[in-house]
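Presented below is the structure to which this report refers.
Only one protein chain is missing from this complex, and each of the others stays in its spot.
Each chain gets a letter, A, B and C, in the order it is written, and its residues are counted from 1.
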Amino acid sequence: MIEVGIVGGSGYTGGELLRLLANHPEVKVVAVTSRKLSGKPVASVHPHLKGICSLNFTAPTAKEVAEGCDFVFTAVPHGTAMDWVPELLDAGSRVIDLSSDYRLPVDVFEKTYGTKHRAPRDAVFGLTELHPEVARAKLVGNPGCYPTGATLAVAPLASAGLVQRVVYDSKSGISGAGAEPTDTSHYPNMAENVIPYKLTAHRHVPEIKQELGRLSPGIIVNFTPHVVPAIRGILTTAHVFAREDAVETIQDKAAIREIYSKFYENAHFVRMADSVPKLSSVRGSNFCDISFEPERGSDRLVVISAIDNLVKGASGQAIQNMNLMAGLDERTGLWFPGMAP
Amino acid sequence: MIEVGIVGGSGYTGGELLRLLANHPEVKVVAVTSRKLSGKPVASVHPHLKGICSLNFTAPTAKEVAEGCDFVFTAVPHGTAMDWVPELLDAGSRVIDLSSDYRLPVDVFEKTYGTKHRAPRDAVFGLTELHPEVARAKLVGNPGCYPTGATLAVAPLASAGLVQRVVYDSKSGISGAGAEPTDTSHYPNMAENVIPYKLTAHRHVPEIKQELGRLSPGIIVNFTPHVVPAIRGILTTAHVFAREDAVETIQDKAAIREIYSKFYENAHFVRMADSVPKLSSVRGSNFCDISFEPERGSDRLVVISAIDNLVKGASGQAIQNMNLMAGLDERTGLWFPGMAP
Amino acid sequence: MIEVGIVGGSGYTGGELLRLLANHPEVKVVAVTSRKLSGKPVASVHPHLKGICSLNFTAPTAKEVAEGCDFVFTAVPHGTAMDWVPELLDAGSRVIDLSSDYRLPVDVFEKTYGTKHRAPRDAVFGLTELHPEVARAKLVGNPGCYPTGATLAVAPLASAGLVQRVVYDSKSGISGAGAEPTDTSHYPNMAENVIPYKLTAHRHVPEIKQELGRLSPGIIVNFTPHVVPAIRGILTTAHVFAREDAVETIQDKAAIREIYSKFYENAHFVRMADSVPKLSSVRGSNFCDISFEPERGSDRLVVISAIDNLVKGASGQAIQNMNLMAGLDERTGLWFPGMAP
Partner (left out) sequence: MIEVGIVGGSGYTGGELLRLLANHPEVKVVAVTSRKLSGKPVASVHPHLKGICSLNFTAPTAKEVAEGCDFVFTAVPHGTAMDWVPELLDAGSRVIDLSSDYRLPVDVFEKTYGTKHRAPRDAVFGLTELHPEVARAKLVGNPGCYPTGATLAVAPLASAGLVQRVVYDSKSGISGAGAEPTDTSHYPNMAENVIPYKLTAHRHVPEIKQELGRLSPGIIVNFTPHVVPAIRGILTTAHVFAREDAVETIQDKAAIREIYSKFYENAHFVRMADSVPKLSSVRGSNFCDISFEPERGSDRLVVISAIDNLVKGASGQAIQNMNLMAGLDERTGLWFPGMAP
């Protein structure tokens, strides 16, 4: 069995790792840390795990965690992961970091987050569908939730050189904002509402630009996120505008479908949907469902993707990364359907 | 025009008073207080009032408020109202207090809220349908939201001496818990959930016992509240158990309907619904809709009532009280339908 | 008093006309028609109107309606209004049609709706902020809900010649789809979901193109609608792309704000919001709240508008049209705030 530790187990991504790993046939979770809750049963914070997870939270040093674990998931806030990761690596663990600390080049990170990076390390961007090299990584920077849905939606088209610009309009469930109550997550504010925020400058944009830019240098990316009255899920509407020489191509549905099929030939978790993707089809699962429709007589192709922000957008993808790093089939422990209705 | 002040205008009941009074033909709001927000536009906290209410929050003394106002609504937390009300009264204002400070006899208040009452005054319990004497009151204790829906549902039956026991199972929208975010109001906790709380000892129970007990000494009251995924509204399910000698009577639908009709003959805001009441029928309005159904071959009669907790359960009822105190028709400024859908 | 009839009173827009007109000081509703429900009380279908509206549904001819009414609102399905409107006009009524039958030139209508227009008449497009000539109209085609929010968001920029292209991504409450249950409106499908539909070819697009095209010939419009888990409201995200020569201008917030202020100087129901507009600020009201934010270093300006689809997007706007046609202040009976929370 692979022995696994979770640093920062009290939040949503920590809880989700525990939920998913509970049925992973090759993994045993041996440590779940939380400074604040040390000594308390994990199930006291995550009552859905009662009877399933009998661990208590602990508050060990990075070295202590690393000594007992083959893999460590760091599920701590941005800017905190960098205080754990180097020691974990140095003590011999392989690490999947769910924060943003190891997703971007240092200069881009520092500009985006307005903070100095205290401990840069080599890391692979853990979008496995685009980065098979995660299999050999010591450290994986697990992608942000928006970039996962956004990049998967458009990567095949970008890779085919068809895209001039993408205007992303993303709609996220509010769990993406974490377990702490805020004005935005206050039910009377969130219910019966749609809340656009960071209209032009969300911190996830550089990840999308990095990934699409690798595939198609010069591609223009615009992005506006919204939260909607849903607990889980990100529905991304990608308004894709074709390069001048690709306007005809994007009208050819069969050709576009072929491009997606080829690109995702070996990607088990990407499904081309037969109709517009639903959040309920991916809810609780690691799937990313995608569909598209060209606008007749126009240079626009609309692509829709649906993921569960806590699974494919966070903890599920982290486990998918771990599977590959451990030489397992990427589906191990993750091959179950979404929960509909 | 009646000049009115609102002490504590930043919360939900303060905002609702402003929303409702904006179209009251006989009222002019002249002061809205908030220590924290003094100097800021009311519309900065209540953006729905932009263009409608041009006042700024102020932070005057009670005396200063009273000097400019015929009526003052105190919409401050429990335990704080008693610091305002005596001075307001002494300076000549008539007061409708939306807190719990003036709803109960001092001994019951102190036992229920676990705090000493620093400033008792004579007050009328402002459930106008049962207390026409509010018309002559200087100080009205505006009823709690649960007691309003619960008492109106059963008062006619209690008054007719038919009831041995009532088991109330109430379901409230989360706005009843206020504008401050909490774990309970956190969207991922509240959505797709039903949350029972204070299962056997909610602070509103003494108000219900007081009102029904006046009508039917010895009546037994049990009460369990829940919050449901709704912003507004209280749906009260009253499981009414008949006295031994009334078991037959409660099976007689026509007789029961007659009892309600008589009792609420002059109560404009109580409507006997033709089918089970809907929160959407009363949403945003001052109505209380009621229906009932006896269980065949049993001693149980189920009564359902629906109110908007922020209107008939708080600010609307407060204005209804003010109307009567001012010698106006109780409907003035309140005679509009609920917002459905 | 102005005597008013509503043809087709059983649906959401009919119910909303009744809710709003209940407090209109200059209007008396004298007829509410429904073939299916003729003879039944209006309140049996609209229980929120019980005690407020005592009319029964009737099933008169167009001529009979017109004879008793100064103004008639036709709130019947697309393709049905054209069977009523000519007779109503000929019998002397002035008509506000809430269907799509009189919003577009006949050729555009026929192409868009795939049906022959059986009874074309001259009509004014009832977006009063852009069409003061409604005051003199006999027949007004009340705009669609999406075009209302979309056009108001961008009209000032288009009028100023700044816009090359707008990519609209709209999010609507499900009441826009009507009172009849469908797969999409089925709670288990709609809750916790976001449903894009008619991704590239919604029937409302020609209205938007018509209105913006009048202000700025050649402007390119793309539009994708979604339904979100909300009863009421449309939140429109307009991704506005500047003309080459306007890229600098759209970065100048003060200049843009000035353009909006001037354009909407006399438009009482358009409010420039101090922060991102909320559906709760306009819920149940006739307001359209707007804000904007330029993307630094880009040609993109994001504009957000919020309306209540059943009020400013339908019945409220219809009454606003009637007010102007009747020589009243446009605010008459409509000057109240949104219902927040």
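The rule is simple: a contact is a pair of C-beta atoms (placed from the backbone, for glycine too) under 8 Å apart; a residue touches a chain by one contact, two chains touch by 3 or more.
All values derive from a computational prediction rather than experimental measurement.
Here the missing chain is touched by one residue of B:Val45, B:Ala123 or B:Ala230, and it is B:Ala230. Within the set A:Ala22, A:Ala59, A:Val106 or A:Ala255, the residue that contacts the chain not displayed is A:Ala22. Residues of chain B in contact with the chain left out of this view: 167, 169, 171, 173, 188-189, 191-197, 199-201, 222, 224, 226, 228-233, 235, 237, 239, 276, 278-280, 283, 293-296, 298, 300, 302, 304, 341.
Panel shows chain C; residues 12, 174-175, 179-183, 185-188, 190-192, 229-231 of it touch the chain omitted from the view. Of the residues in chain A, those that touch the hidden partner chain are 12, 15, 19, 22-23, 44, 46-53, 175, 179, 191-192, 231-232, 268, 271, 273-275, 278, 280-285, 287, 289, 310, 335-341.
In the analysis below, only the chains that are shown with their structure count from here on.
Here the C-alpha atoms of chain A line up with those of chain C after a rotation of 180°, rounded in steps of 5.
Each chain's centre was taken as the mean of its CA atoms, and the one lying most distant from chain B is A.
Over half of the residue numbers at the chain A-chain B interface are used by both copies of the sequence. Chain centres here are Cα means. That of chain B falls 35 Å from that of chain C.
Put simply, the C-alpha centre of chain A and that of chain C have 39 angstrom between them.
Centroids built from CA atoms put chain B at 46 Å from chain A. Contacts with at least two other chains are made by residues 12, 175, 179, 191-192, 231 of chain B.
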